[in-house]
Every structure is written in C-alpha cells, then in structure tokens.
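Here the complex is missing a single protein chain, while all its other protein chains stay put.
Take a look at subunit A:
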C-alpha cells in the first residue's frame, strides 16, 4: 500500500515536472501538421484554400513556425498520413479535420500520445480525451437562423419544405434546431424534408418532385448554397412563382454576391458557416503554441445571418467556395 502511494506520488511529481517543461519546449519551435480531407466538393475546396492561405500568412509572420499540410481522400488514408506526420515529419502540434469521427479517434489519440498538441476541427472525435482543443462551426445556429428568418419573413404563416444533406449527426443537429424554431409557430407547416446529399443534381430532382407534390410552397430551406443552385433551376423550369424564399447556407461566394447585389429577391439572406474556420483553427493553435499557451477546450466560430448590410464582410472572391 505504501509503495503504491509512493509510486503514485512519484508519478504525480514526474507528470507535473513534465507538464512544466512543456511550455518551455513549445516556446522554441512549432512544427505544425495539418490533416484535412481532399477537395472533393466546393466546401472542402474552401477548406483546402484556407488551410494553404494560413500556411502562407503564418509562416511569413513567424520564423519559428513550420506548417505541413496533408490532404486525404478517405478515412484510412488520413490515418496513414497522421502516422507519417507523427513519425516522419515529427510534428509537435496538429490541426485535424477528421474524415469520420469514430474511425479517426484512435489515430489522433496516438499522435497526441507522442506528445503533439492536438486541435480538432468541425467533425469531433468520439473520445474527447484524444484532443486538447476543439474548434467548430455552429451547427445549431446553422439550423436555427434560417428557421427564424423564414418565420419572420412569412409573418408566421406558410408552407415550408427542406432539403437535407447526407444522413449524419451534423445534419440531424441542424434539422433539430430548425424544427425547434418552427415548433413555436404552429401556422408554419414543414411539408417534408428529404436528403439531397449537399449535391446540386440531387437537389434539382428532389425539388422537382416537391413542386409536383405540393401546389403551394412559400419557402424552401436548401440548407446549403450548392443545393440552392439546383433548387432555383428546378423552380424556374417549373415556372412557379409561389416560392418567396430560398435559403441556402454556408455563405458560398456566388450566393453572397447575389445577396450583395440584390439580384434575386427570393435570396435575401444566408447563414455563414465558412470553411475559413480551418484558417482560424490553424492560426489560434500556432500562435498559442508559439507562446507555449493552451487553447480553450472548445471554440465555436459563430454562424451569423448574412444580409445585404453585412454581405461584403463574407465575400472572398479568391476562394473557390
């Protein structure tokens, strides 16, 4: 028993000593690894753009910072790259946008076990002890803001249909937040919500079928700016003029431009969920580690309503998204 207590005390002292030495170590040089999914759709194209932008800006500002970016086409590939970053590149800090939450929890935990500081972005891990910090967009606001906007614009009365993304917990979170707001307005009817996979073609088809099925639709929540493109095409093909609002999401540059110019009166607003949060996550992590500091456990990049008034703050013409 006494040996056990002594051993425990020793471990505690050793840990404390190690923890105390960490900031000193980190203050010297930061070798930061960034692991993100490949640019297979517009949003990920934006993530890639902003990650590279962060590398360019931050390496210029800080001499002691080196950033290595790896992109993966699927979860197993990302796990391999994490291993390489840890053993070959010998990173001491990691910013990771996991392909899948569950599959990457172990690989990220291994990187952390080797002493790297880990910031997880957007898609969380299933075990939060595998991370030091978490930076994400606000999915609840992503569903809540459009619902509030639609309720207000329709004066609390009308028919709404929704297009969902891909069946994931993230999508459920948005849909639940949307439904929660509508619950407060019994005269707004959500006619149906179908998956269109964050894809223009699928959104086009799903909208065509909505238009066949429902004779009066006041607002369509497209839940993504890519899907909104398909929605608008299907509406103009069917020559329907009952739809007063088409609400996208994420603040793609074309959509923000449309709002800025007031080109389409159905598109009066959007909700921000910019891939720029990867830039913020890299910047926050790099600067904190350079000073030997830690990030707060959770940082939520707020999603806000984009309207004609503030649209220019969200317009990034050089980004692919």
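Note that in this section a contact is a pair of C-beta atoms (placed from the backbone, for glycine too) under 8 Å apart; a residue touches a chain by one contact, two chains touch by 3 or more; residues count from 1.
By our rule, contacts and distances are computed from a predicted model.
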Identity of the absent chain, which is to be given by its UniProt protein name, from "NADH-quinone oxidoreductase subunit I", "ABC transporter permease", "Acyl carrier protein" or "Electron transfer flavoprotein subunit alpha": "ABC transporter permease"
Selected residue (touches chain absent from view) among A:70, A:164 or A:289: A:164
Identified contact with the non-displayed chain, of A:92, A:105 or A:199: A:199
On subunit A, residues whose C-beta touches the chain left out of the figure: 38-42, 44-46, 48-49, 164, 167, 192-195, 198-201, 204-206, 208-210, 212-213, 226, 229-230, 233, 237, 254, 319-321
